[in-house]
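Some notes on the structure that comes next.
Only one protein chain is missing from this complex, and each of the others stays in its spot.
After this line comes subunit A, so read on.
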Amino acid sequence: MSIALKLTDLSKSFAVGRRLFGGPVGHVHAVHPITLEVPQGETLGIVGESGCGKSTLARLLVGLIAPTTGSIEIDGAALDNANPAIFGKRIQYVFQDPISSLNPRKTIRQIMESPLKRLHGMGKAERDRRISEIFASVNLREEFLERYPHEFSGGQAQRIGIARALAAQASILILDEPVSALDVSVQAQVLNLLADLKAEFGLTYLFISHDLAVVEAVSDRIAVLYFGSVVELGPAEEVFRAPRHPYTKLLADSAPVVGRPLKAPEQKGTELPDPLNPPPGCAFAARCPRASDRCRAEVPRLEAAGGTTQVACFHPLT
């Protein structure tokens, strides 16, 4: 299997407290260096809680922001200057809020035409043909093309968002919480559509979500993100069933599951570490029941921990 997406030491830090003269007050490391390979045709799930760097990572991957360090390779070709117009042909993005990702003053046809016109330079007749094809594959009626975004329900708007991403003919789609704004019954429709499209066009997905059950249901592998770093990476059926990292275990124990009695897995009112002043060692050490002195002094690297799972922890669970 060929490698569709390869990240080498990709990181992003933002300067905060910009002053008129002199440098910024400090830096926030939103994404710590990440090295990752995603094979062609895989769905890689990325889970994490708010503030863990999921969205920054997604925006890095599509070239909306420039990385601080590291590089992105797609199908073996490096893309190093952040330019959405170049990234757009290879990697596309499906947004969380389907309605606000569509310009309220454009018809669906105008929205669908821009990637065809700008990225591929297609003529009018060819564009129309392509739009018909795409609309057929996402089960939308062509009469929708002349309408405006506010006339659609969330589920329909998300199909339009997916159709737009498909129009760019990119082989990799970044799905950033694509169903979290949708109702449960509609959520399943969209997830199944995504699975069908993947099979039909041989796509590779990066599926970002905070909903563990959804991620588990759609992914081949799952990466767990905490405080800007991947703390665990492994096959979907393994990660939550047999978590290796204490944080993954905390996540899995916190998810409401039918038939499991209610208990708070973590009684301490602990909060995320301060991003401006990160702890010297493992970011999770303060919340971790297994933390030792080494954890508080040294940052663990992501390493193979038996089988196919990789974990960034000095004292992984077995």
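Methods note: a contact is a pair of C-beta atoms (placed from the backbone, for glycine too) under 8 Å apart; a residue touches a chain by one contact, two chains touch by 3 or more; residues count from 1.
Just so we're on the same page, contacts and distances are computed from a predicted model.
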Name per UniProt, for the chain absent here [options: "Peptidase M48 domain-containing protein", "Sodium:pantothenate symporter", "Heme exporter protein B" or "Peptide/nickel transport system permease protein"]: "Peptide/nickel transport system permease protein"
Contact with the hidden chain (one of A:Ile34, A:Leu57 or A:Val214): A:Val214
Of A:Asn103, A:Ser132 or A:Thr308, the residue in touch with the unshown chain: A:Asn103
Interface residues of subunit A (partner: the chain not displayed): 49-50, 59, 62, 64, 84-85, 87-89, 92-93, 95-97, 100-106, 114-115, 118-119, 153, 155, 161, 164, 168, 183-189, 191-192, 195, 210-214, 216-220, 236-237, 240-241, 250-269, 271-272
